[in-house]
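== chain A ==
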Amino acid sequence: MIRPRHLLICIILFITASSFAQINANKILRAVYVKSQKAKDYSVDVNIKVDMPFIRMMPINAKIYYKQKDKFKVESKSIAIVPREGFDQASKMLADTNSFTAIVQGNELIETIQTTIVNIIPLSDTSDLILGKLWINTQQNSILKSQLTTKSNGTILTEYFYGTQAVYGLPDKMIFSVDVKKFKIPKSVSADINNTDKPDKTKENKKGKIFINLTNYQINKGIPDNIFKK
Partner candidate 1 sequence: MMFWKSTYNEFIKIAAKPRSYIGIGAITLILGIILFAMKADGMNFISFVTRPFEQSLSFEGNILNGNLIAFIILQMLIIHIPLLIALVTGDLVSGEAAMGTIRLLLTKPISRTNILLSKYLAGCAYTLIILLWVGFLALVVGKLLFGSGDLLVLNSDGLIVLQEHDLGWRFLSGFIVAYLSLVMIATLSLTLSCFSENSIGPIVTTMAIIILFTIIGALDVPVLQKVQPYLFTSHMVAWRNFFEDPLPTKKIISSIAILFLHIFVLLYIAIYKFNKKDILS
Partner candidate 2 sequence: MLETGEKIVEIKHLVKHYGKFHAVEDVSFDVFRGDVFGFLGPNGSGKSTTIRTMLLLIKPTSGELKLFGKDLLKNRNYILQKIGCIVEKPDFYKYLSAEKNIEIFARLSGVNITKKKVHEIIEFVGLKGREKDKLGGFSHGMKQRLGIAQTLVHDPELIILDEPTTGLDPQGIIDIRNLILQLKNERKKTVLLSSHILSEIELIANRMVIINKGKTIVQGSVNELLNAQELIVSIAVDNIEKAKQLIQNIGTDILIDKIENNNLLLHISQEKIPVINKLFCDNNVNVYSIETKRKLEDYFLKLINS
């Protein structure tokens, strides 16, 4: 029989655990954020490969420029398709810890690395972010995976692979996964008059991926602001 005394103890334990989880989450996120701030600016050569239903393109080379706090530019002779929110969504989000509540959800093994899963819940109703989930390597204070669901961009799952610039929290490789079922091709624009091909219905509910390899980082070398002007 459950007595009120037992219930009270459970509640107190729960609240304590939650608080502890929250404090722990904030601490983890803070550590990640601090590390990410080491690179005040950088430029990097990228190779972008798009594997997406409804999109066909060859891998292209581009250059990315970043400068704190939020200057970001993709420079390419070719047309480059990149995730809408850029590459640093997770880091941007971590800058304002007052705008969300972070809770440790658990642990997960990614490859051979133990990660802590931190859920991020925005405090404001008007925030674009609906829910965030980060898989963090607490040993290295780096994000191995992020899943961000926003009102404007849907859900984007990002995997990070680190190498030479791990000390700055800058990945050598990223894989973005986006949900493609929202893509609808406007018939009037495609102008395939008399096209007798049938549309491929098998592609309607798939995930699309963007593979980005980052090489030749130039970190904290100074980037003038005019580079970021359009």
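What we mean here is this: contacts are C-beta pairs under 8 Å (C-beta built on N, C-alpha and C of every residue); 3 or more make two chains touch, one makes a residue touch a chain; residues count from 1.
On how the list was made: all candidates are chains of the complex that A comes from, given by their letters.
Owing to the predicted nature of the structure, the values given are computational and were not obtained by experimental measurement.
For chain A, the touching partner in this complex, chosen from 1 or 2, is 1.
Those residues of chain A that touch candidate 1 in the shared complex are 53-58, 60, 62, 74, 76-84, 86, 152-154, 156, 178-180, 182-187, 189-197, 199-200, 210.
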